[in-house]
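Yeah, one chain of the complex is gone here, protein chain that is, but the others are all in their spots.
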Amino acid sequence: MSYRPIKEIGEVYLTDEGMTFHEVSDTVCGVTERKAPRNWWIAFFIAASFTGVLGAAIGYLFWQGVGVWGNNAPVYWAWDITNFVWWIGIGHAGTLISAVLFIFRQKWRTAINRAAEAMTIFAVICALMFPGIHVGRVWFAYYMFPIPNQMALWPNFKSPLIWDLFAVSTYFTVSLLFWYSGLIPDFALMRDRAMGMTGRQGKIRRMVYGALALGWRGSNRHWQHYERMYLILAALSTPLVLSVHSVVSFDFATSVVPGWHTTIFPPYFVAGAIFSGFAMVMTLMIITRAVYGMKSIITIRHLELMNKIIMLTGSLVGYAYAMEFFIAAYSGNEYERYVFMNRAFGPYKWAYWTMITCNVVVPQVFWVKRMRTSIPVMFAVSILVNIGMWFERFVIIVTSLHRDFLPSSWGYYRPTLVDMGIYSGTLGFFFTCFLLFIRWVPMVAIAEVKGVLPQADPHDASVHEEEEESHGGHEPEPEAAE
Amino acid sequence: MQIFPRVLNKLPLYGAVGGVVALLGAIAVPWYYFSPKNLQVGYEPKQPVPYSHRLHAGQMGIDCRYCHAQVERAAHAMIPPTQTCMGCHTLVKADSAMLAPIRESWETGQPMEWVKVHKLPEHTYFNHSVHVAVGVGCATCHGRIDQMDVVRLDQPIAMQWCLECHRNATPNLRPKDQVTNMSYTADKAPAGWKAPDVHPPTNCSGCHR
Partner (left out) sequence: MSKRKPFPTLPDTAPTAKKVWKSLEEKRDPKPAAEAATKEFISPISLTRRGLLGFGASTAALATSGCLRRPIEHIYPYTKAPEYVIPGVADHYATILPRRGEVVGVLVESHEGRPTKVEGNEEHPTSLGSADVLLQAATMDLYDADRSTDVREKGKKSDWAAFDKAFAAILKTSQADGGARVRILSRPSSSPTFVRLRAQAKDKYPHARAHWFAPVAESGSREGSRVAFGQAVVARYNYAFAKAIVSLDADFLHGEQGALHATKGFVRGRRMDRPSDPMSRLYVAEPSLTVTGSNADDRIRVAASDIDSLVRALAAELTTRGVELGAIKDVVATAKPPEGSEAFVKAAADDLVANKGKSAVVAGRRQPSHVHALVHAINTALDNVGRTTSYAPVVDVTEPADLGADLKALADDIDQNKVDVLIILGGNPVFDAPGDIKLAEKLDKVPTTIHLASHFDETSEHCTWHLPLAHELETWGDGRAFDATYSIQQPLIAPLHGGRSAIEILANLTDEAPKGHDLVRTTFRERAAVPSRFEGAWKTAVRLGLDAGSNSVQFEAHATLDEVAAAITKAPLTKPITASNMEVTFSPCNKLHDGASANNPWLLEVPDPITKIVWDNAALLSPTTAKALGIESQDVISISREGSPAIEVAVWIQPGQADNSIGLSLGWGRQNVGRYGNARGFHVSPLRSSKSMDMLDGVKVSKAGKTYKVVQTQDHDRMEGRPLAIDATVDEYKANPNFVLFPGDRKEEVDIGPLHRELERPGSVTPKTQPLWDRVKYEGHKWGMTIDLNACTGCNACVVACIAENNIAFVGKEQVFRGREMHWIRVDRYYVGESEENPEVAFQPVACVQCEEAPCENVCPVNATIHSEEGLNDMAYNRCIGTRYCANNCPYKVRRFNFLEWRGPEGAQQRVQDMYQDIPETEKMAFNPNVTVRMRGVMEKCTYCVQRIEEAKIGARRESRAIAPNEIKTACQQTCPADAIVFGDLNNPKSEVSRQNRSDRGYALLAVLGTHPRTTHLGKIRNPSPALRKHAKPSEVKREGGSGETPK
């Protein structure tokens, strides 16, 4: 038994041992350099056509008016805001994984943060669509911005919708910067790899990646500035992770509608957001690592850690559900009480119990390690969780509205084809963007992954001492599922 | 190996500055360009009959209310019916070529096609009578009509402009008997006259119903 250097407490290699810097670069960059696999084209075609549906649906919506949706009185908000909140939620994991885990020095983030951030960007774009298109007179939506005008009128800064607007757009801006700055060294790497290439392709890659790399040379100076900026951005976006969804929850919490009007919303929404965000990351990572053979970089260990978080946040959300009931009962407010009984046993109970099953019951399987580490299981769970979280928003919005104070004005909401078209359309748009992303952008933070390789550890002699062993030796962790 | 020429190093800087400038421009240009000040003031369309307020109101000193008879009673000051013109012009200049359209309208009963100069959006309800009643002078909003051969839009009819007065009306008020006096100025106010306190509406329903 030969000598091994001490690693940080409890820490093990985050990649298969024996990966070299070069292998990392190759695995990741290769994806963008090789021809796209056939499956990519199929997926892209499907996603793109759904994006087409989105365009058509929105056009029709603008032409006819919001009436083409199922929204009615009293359910003035329905799928539109449901989708908005759902997408924002998904858009959470990215920044959480990148910024928060970065600040907590959770090195295991490195393998997944890039894709997660990309996902954030695209999800937030999808989300931002809805406040825009859900208004009755789109062409006057600019009234919401504080622009000087001839009417001497300003937006109503008391309105949660305005807070929302600012919160989400800020979040989007910061996330974008954060994502891009992280990309710079990798773009530079791509550029340099393109140096060798010949022909038009090489030229274009040189130009494009060159431009994107903003003249990165990897000098110590660059690295020093880079690290500092990255840290600052991380520090900036950490509070945002909490603020965005808290503010989104204000849209409901500040109203008088029973079922909306509760103080538990901000933490509850944030937990839910992280929950759904991780689930979505999960879904995407499982696919990509399978398709692009990144098993050695995105290891089962990463996935397991994420599953733990999913289980945790899932339980948090479950706690929130229970708490809502308790508060309603405890308040003695008959309207509150009615709304929650109505949720569980009223006309929309199907939605409610779907939500409970997917969000609270299902994630509990992760108590078992075999489940936590089984790819099919975690894939199924991640899908279910996303469904469940969509239903959570639906339940909160629709069941609260459809029966509020005056029974004379109670109603029932039924979606229309346009509703569905727009929702599936945003999904299509999201995946289109994501597919383009994995096709042309390094989907793993190469520089950072290299940073956690043993070779990057100046004290790690093993790479020098036991080269042949590390080459020949260590078989990868067993992956029963594959 | 150099991909890009050195000069491009400044590109990000230029880009940033340019972006900011463009944004501000995008706000400022429409703000000015679509302002009634720019779009409306000075509007001076050709009327079917070259009726001259300078001549009638100015030189002859006919009172505004002779033609705009309802200004004290109704929301609309009323463009006078052909009748009113014919009242004089059956005797005066009875056969002037310029007045042919008037005579024709009188005979055929077809209304005159005057071109609208002072236009409000349809969702805005303006009432002449109340403004006259509290002593807002004609000239305050319409300018020195008595000096115009062709009626010209004198003030930008925009919400902000209305509000300026509605928030502080006093400077624009005058004794009621001076309302139609075109040449009135604050210093001509009779001694001891004090502008009444007419807190005009500044809430939405004051003008939008």
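As written, the chain order gives the labels A and B, with residue 1 at the start of each chain.
One rule holds for everything that comes next: a contact is a pair of C-beta atoms (placed from the backbone, for glycine too) under 8 Å apart; a residue touches a chain by one contact, two chains touch by 3 or more.
Bear in mind that the values here come from a model prediction, so they are computed numbers and not experimental data.
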item	value
Per the touch definition above, residue among A:K158, A:R200, A:R221 or A:R370 touching the missing chain	A:K158
Chain B, residues in touch with the chain not shown (by the definition above)	30, 34, 39-40, 43, 45, 70, 72-76, 78-83, 105-106, 109-116, 119-123, 125, 127, 129-130, 133-134, 198, 201-206, 208-209
Residues of chain A (touch criterion as defined above) contacting the omitted chain	62-68, 70-77, 134-141, 143-144, 151, 153-156, 158-162, 165, 251, 254-257, 261, 331-335, 338, 401, 404-411
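By definition in this document, only the chains that are shown with their structure count from here on.
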item	value
Intercentroid distance (Cα basis), chain B paired with chain A, Å	56
Interface residues, chain B side, partner chain A - complex	1, 3-4, 9, 12, 27, 31, 34-36, 158-160, 163
Touching residues (chain side chain A, partner chain B) in the complex	147-153, 191, 195, 206-207, 210-211, 214-215
